[in-house]
Structures are given as structure tokens and as C-alpha cells.
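For this depiction, one protein chain was excluded, whereas all remaining protein chains were kept in their positions.
Our next item is chain A:
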């Protein structure tokens, strides 16, 4: 039997870094392949294209909501979280836009329809009611974003797009943990989800 080190080396030689080994049974027949079953660089499928669009919109909406929370929230914990959201989502925006541009695809600079509605609601609120609603919206957004990323990791086929999803997922799950912890802190309810397993941590210690 080959040693693990040799096997690791063979694996590294055989595959582009981080490429998914997908199910050829569900690949687009028009996909150009680098080798059998392995799509060539930049070869998107429906999932990749839909992901780039939905992720760009969701990302835009979360950054927008964050800016609103910085301006409107009176709670320094919520403001700190919102600043972190704006910072992280601005960084992701650049990556999404460049992946989309390279592929001749749109990366819409507009929020999701439900985020538009949420923003309208938030603009009519202030004080504790604003904080509560902002955190509730962020909770749902982070849950949906995590699912979207997990979906792309499997359903996509463009290695670079999938790699962005893989890199972003732990960050989004950390956002989810933070918002769960903040909801617990601000409402007095026990922490849920990831916040239940590990206590809150300042955003700058991530």
C-alpha cells in the first residue's frame, strides 16, 4: 500500500486545488471539461449562475441593513455587529463581482425582495423595536445564506465559485453565531443554535 504522504501527493497532482469531485450524472452536457468529469475553469452551470446572482443580492442587502443599523441602533453591541457585517459583506461583494465579471454574468447591486421589505419595516422603527427587528432579519438572512452556500458547494461545478462558497461559509456561520448570541443578550432568552454551544465572543476576536 502506498504511504499516506505518497497518496496525498498523487491526489494533489491529479486534481486542481479545491476542486469538487462532482456527480457527472447531473452535469450540463455542454460543459467543457479539463479532464473527464472535471469542468474546465470558469465553466458554470445553472447552480453557479443562480448562486452568483442570489449571493450578490443577499450580500448587498445585508450590507445595506448593516449601514442602517449603524445609523439607527442605539445599542453599541448591535452597532459593533452591524459594522462587522458591513465590513465582511463589502469584502465579499468585491469577490462576487469579480467572479461574475470574469464569467460575463450579472452581479446585481440590489437587495433581495424580502430584504427590500425588511428595510422598509426597519426604517419605520427605532429603539429596542429596531434592534429586535434588525437582529431577527439578520438571523433569517444568515440562515438562508448558509443554506445557499451549502447548496452551491454541492450543486455548483465551477471550482472558483465553489471555492468562494467554501471560504465564505465559516464566516457566515460565525455571523449566525454572533447574531444568535446578540438576540440572547438583548432579549434575555437562552442562546440558540451555534451560540448555545459556544458563548458570545467579541467580533474582533474572530
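For the reader, a short list of remarks on this structure follows.
The rule we apply is simple: contacts are C-beta pairs under 8 Å (C-beta built on N, C-alpha and C of every residue); 3 or more make two chains touch, one makes a residue touch a chain; residues count from 1.
The working rule: contacts and distances are computed from a predicted model.
Here one chain is missing from view; checked against "Glycerol kinase", "Electron transfer flavoprotein small subunit", "Cytochrome c peroxidase" or "Ribose ABC transporter permease", UniProt names that protein "Cytochrome c peroxidase".
Checked against the hidden chain, the listed residues A:30, A:71 or A:189 yield one contact partner: A:30. Residues of chain A that touch the chain left out of the display are 2-5, 7-8, 10-11, 14-15, 20-30, 32-33, 35-38, 40, 42-44, 46-47, 49-51, 53-54, 57-58, 103-106, 108, 110, 112-114, 116-117, 144, 146-148, 150-151, 153-155, 166, 169-170, 172-174, 194, 197-199.
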